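For this view, one protein chain was removed and the others were kept in their places.
Residue numbering begins at 1 within each chain, and the chains themselves are lettered A, B and C in the order written.
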Amino acid sequence: MEIISEEILGQTIRAREPMSHKGNYGRVCLIGGDQHYGGAIILASQAAVHSGAGLVTTATMKVNHGPLHARLPEAMVVDWSESDRLTTSIQQATVILIGPGLGLATDSLTLLKRTLMLLTKGQICLIDGSAITLIADYRLTLPDGPTYIFTPHEKEWERLSGLLIENQDRESNRLSVNQLKGIVVLKKHRTEVYLADGIWQNPLGTAAMATGGMGDTLAGMIAGFVAQFPLNNAILAAVYLHSYIGERLGKAHYVVLPSELITHISSLMKRFEGN
Amino acid sequence: MEIISEEILGQTIRAREPMSHKGNYGRVCLIGGDQHYGGAIILASQAAVHSGAGLVTTATMKVNHGPLHARLPEAMVVDWSESDRLTTSIQQATVILIGPGLGLATDSLTLLKRTLMLLTKGQICLIDGSAITLIADYRLTLPDGPTYIFTPHEKEWERLSGLLIENQDRESNRLSVNQLKGIVVLKKHRTEVYLADGIWQNPLGTAAMATGGMGDTLAGMIAGFVAQFPLNNAILAAVYLHSYIGERLGKAHYVVLPSELITHISSLMKRFEGN
Amino acid sequence: MEIISEEILGQTIRAREPMSHKGNYGRVCLIGGDQHYGGAIILASQAAVHSGAGLVTTATMKVNHGPLHARLPEAMVVDWSESDRLTTSIQQATVILIGPGLGLATDSLTLLKRTLMLLTKGQICLIDGSAITLIADYRLTLPDGPTYIFTPHEKEWERLSGLLIENQDRESNRLSVNQLKGIVVLKKHRTEVYLADGIWQNPLGTAAMATGGMGDTLAGMIAGFVAQFPLNNAILAAVYLHSYIGERLGKAHYVVLPSELITHISSLMKRFEGN
Partner (left out) sequence: MEIISEEILGQTIRAREPMSHKGNYGRVCLIGGDQHYGGAIILASQAAVHSGAGLVTTATMKVNHGPLHARLPEAMVVDWSESDRLTTSIQQATVILIGPGLGLATDSLTLLKRTLMLLTKGQICLIDGSAITLIADYRLTLPDGPTYIFTPHEKEWERLSGLLIENQDRESNRLSVNQLKGIVVLKKHRTEVYLADGIWQNPLGTAAMATGGMGDTLAGMIAGFVAQFPLNNAILAAVYLHSYIGERLGKAHYVVLPSELITHISSLMKRFEGN
């Protein structure tokens, strides 16, 4: 196992090509936010936009459109019950993030199944929050082709892998990850990233980040990063930077609010930008 | 009677354990906000989140969900007319705050009664604003088991205790508090806290804080504090810090807005954090 | 005619009594904001709260409640079609401001008539924007008892007084004001205030303030000031401070946005506070 270091930031976050345009920075489609957890998909969407994703579309329950736009006019919105439109948004996306605030209702399950069915080779699909639980509970199989990234916390990883939290050592995790055929970001005190070719540990993070919405924010950052940068590095850099900002704000705040953390992503990406 | 001093802050607001997670910082369920007073429950919810509560769920009339999420995506929401969901939220909470903007309508009374019925041993229930008036007007009895904290201003205390404002001396208050079997935070020029084993007076506060929404903000802070810290200290520290921030902002503002005060909670908690 | 000077601020904005509470700073009821002009009543409400009014209730079309609370949780809201509730709000208010974004529809006229009917002795009623036009167009008579303050711009004053803009000299204005039995704040390049016993001119103001919503903001400030301070001084101080802040921000901004101006009211009131 290796430790992620600050160098990952400069290696990953490269100066943008002068001639580039927003189409070069990915199309991210975020799916989540039911009538109770709209805030989760709002935070994830904000994080994706502030991380530099070129175009962001948020598919969520209609009731969440107003507050999302009040906070983030940069995002496009789709009512997740508009089937045709949602299909198009998923098909056009380079990165799909499903899960923040998705909920566990029948409609959420249907939405998840339909999303998985639409994915194609070359797309990156992040599976977060209740999407992980649904996949575990209903033993959904993931179609071959796309690259999958799972972002469970320990309890969700228990559901997905069948490993009790106390049995989640690296070897067991590695075996379970291999079966999943995806990348796993296991969120915990020192978050671990299970890539295809190695395991990385995040040395940063603070208990000041232990508050609702922080995981949704990380998921949105990873989505924004993988939309722009090479896959493995993008994940490691997002995980590291998320905690870096959290630690930094944690020096002056007893609790770090996700919505506050988000406003610092772009300036810290710039500070660490490599040439 | 003793005077709360600044030391309460360091004694109460302890450095967070590095290995902790959001589940360690309480689940707060806030109930309030009808079609006229949605702002009250928004402010209380913001105060709870900014105070560091681990997970915050706000049960309020549906019309308030949009503005709440526009201001505070960190909160989860429940339409207070969704019975099953609300029941679950109350049962899972470690701290319940009922009252800010609850109103005095029949539906509000029903909601209050149902909430009281659901409470169990070990839970902390804050009773604020119109919930106090409803309890007084309908002589509701509070089930044994939970710990109750009342946060009346003088007029609400008159309704609840039967003591006319001019008769609210400490001895009479003490007797009434004893009958209530709860803790009372009596909001006034120099707020008094009636704990089971003593009376404390808040030495701080300024007339710049005399504006609508300030009490809702205090209620949310107390909810956030008791979700994280030992009960008595948590209450005293929240009362003190609320006024401390108010005085501080009052040096540069003729009136201190609750929504402004809230944004300073986390940084001042950090400044006074004890080891 | 006299010129308002900076001294009016210290004479008017007095240090608050330590023992005071929000009830000492007035209850303001603002009425306005139809389906097109909701922003006007939002700005007026923000200005009243930021000026220190103790309790603020905004009666507006239901569609405006969400954005109002998203910006200003400190305000209480009433759907202006809820007759009973609106009646209570008007009766309990010490200051009523009607007009910002009220519109000229039949419903707006009905609302204005009903509001006028409910007013009683001792109340202060500000009449702004479309309420002025409606009073002029339908020759509404104002019941005796309340104190009226009109805040027309020159075209609205033409409608109300019958004086063409080119004939609006001070003598003619004075005669018209006397007939109205109210105070007139005539908004123009150098705003003039026609009190019962004199005419005052505002020496401040800048073309950077020439933008939509600035008048609504002034109306809200006057409402907040007359809720707290002696009538004549309150009006003069609000007019002066509004332009003072505008000039100040205008040094660094080509256009001064009302929503930005509002955020400076409380700190500048503090700076000029008299003892």
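Criterion: a contact is a pair of C-beta atoms (placed from the backbone, for glycine too) under 8 Å apart; a residue touches a chain by one contact, two chains touch by 3 or more.
In this text the structure is predicted, and so the values were computed from the model without any measurement.
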Among A:Y25, A:W80 or A:Y244, the residue in touch with the chain that has been omitted: A:Y25
Per the touch definition above, residue among A:H36, A:H65 or A:H242 touching the missing chain: A:H65
Candidate in contact with the missing chain, chosen from A:I8, A:L43, A:V56 or A:I183: A:V56
Absent-chain interface as seen on chain A, which is shown: 13, 16-22, 24-25, 49-56, 65-70, 72-79, 85, 266-267, 269-270, 273
Contacts of chain C with the absent chain, listed as residue ranges: 35-40, 42-43, 46, 63-64, 66-67, 70-71, 153, 189, 206-208, 210-214, 251-259
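The rule we apply is simple: only the chains that are shown with their structure count from here on.
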Intercentroid distance (Cα basis), chain C paired with chain B, Å: 34
Separation of chain A from chain C, taking each centre as the mean of its C-alpha atoms, in whole Å: 48
Shared interface positions of chain C, touching two or more other chains: 66-67, 70
